[in-house]
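This view holds just a subset of the chains, kept in their places.
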Amino acid sequence: MSQEETRYGRGLAKMREIFGPEAETAVKALAATNPDLARYLVEFPFGDIYPRPSLDAKTREMLTVAALTVLGYPQAELKDHIRGALNVGCGREEIIEIITQMAVYAGFPAALEATKTAAAVFAESP
Amino acid sequence: MSQEETRYGRGLAKMREIFGPEAETAVKALAATNPDLARYLVEFPFGDIYPRPSLDAKTREMLTVAALTVLGYPQAELKDHIRGALNVGCGREEIIEIITQMAVYAGFPAALEATKTAAAVFAESP
Amino acid sequence: MSQEETRYGRGLAKMREIFGPEAETAVKALAATNPDLARYLVEFPFGDIYPRPSLDAKTREMLTVAALTVLGYPQAELKDHIRGALNVGCGREEIIEIITQMAVYAGFPAALEATKTAAAVFAESP
């Protein structure tokens, strides 16, 4: 098995661990327009970065929820990663706490927008 | 009356002054998902900052319209604060002027997005 | 003919070259709420900057697609400029390539959002 197959396979396995069976649907949807970006997404963030042992999956998802809350514009990605955070053992209370803390660093609008996105995710399985 | 009641009460009064009766609806909606952020929103921005005497409510709302135009992503908050600015004595012409000036500092896309949001607010009461 | 008529006329001609007949509709829609911003948009970016000879229209549109991908929030402007880039000779493959490269500089969320916007534009004329 080549290194590239290893990176891709490892990345897809990590994505399934975080996002569940929706992972493959999302990669395919992206690949329909931008197949190389889909491949890089699997290989680099999820094949190279996320499997590294220094931080566990739950901590990584918490950091990503913080990052996307701060950026503000990527609410679709934030929605996916709030789902992912819940899947890997993060509690709703912790997600709300992360978003609240980000009011300090990126302002209240960032925390307000992320709270609305969290509310939409929480409403999916009440 | 405790200090905390003072901050919360003062903040809610300031929010009513700026946003009208919708203030309480907005706080309740936020509190349904993130009750502590709702409380901090009332206490810190509106209880601590906005009532300070160095700047009046109209000037504060103008500065906030500028800030949200520059950030770009929080169009929902910008909509609320354009309504707020109108409530505390800012004219439509002034709001448009602030947005136009922000083209200089954050680029034309920021001013174009904010103009669409202002148009949506202005259309509410023609 | 005054200088101002020259700038405005030159800008509108450049906008027609890039955006086609939709250019005038877009300027009129903006002018309904913010007539001066509409005039500045025609005069400064498209009357002053875009007609300058140092870069051709295709290169300018490619740079603008990069800039809007990085900013993240202005997906409506990105949609217009992806259409514009296609109009002035940029291929779909090049647009996708620009967006993919921006993953390096602004992160994967920026490239994912821009890919969705590109997909929406490409779907208009399949």
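Which chain is which? They are A, B and C, in the order written, and residues in each are numbered from 1.
FYI, a contact is a pair of C-beta atoms (placed from the backbone, for glycine too) under 8 Å apart; a residue touches a chain by one contact, two chains touch by 3 or more.
For clarity, every value in this text was computed on a predicted model and none was experimentally measured.
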Assembly size in copies, with 3 chains present: 6
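As a working rule, only the chains that are shown with their structure count from here on.
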Proportion of interface numbers common to chain A and chain B (over half same, under half different): different
Superposition of chain B upon chain C: rotation angle, C-alpha, nearest 5 degrees: 120
Interchain centroid distance [CA atoms averaged], chain A/chain B, Å: 30
Multi-partner residues of chain B (each touching 2 or more other chains): 71-73
Footprint of chain B on chain A - complex, ascending: 72-73, 96, 99-100, 103, 107-113, 115-116, 118-119, 122
Residue ranges of chain C touching chain B (in the complex, touch as defined): 30, 32-34, 36-37, 40-41, 45, 68, 71-74, 76-77
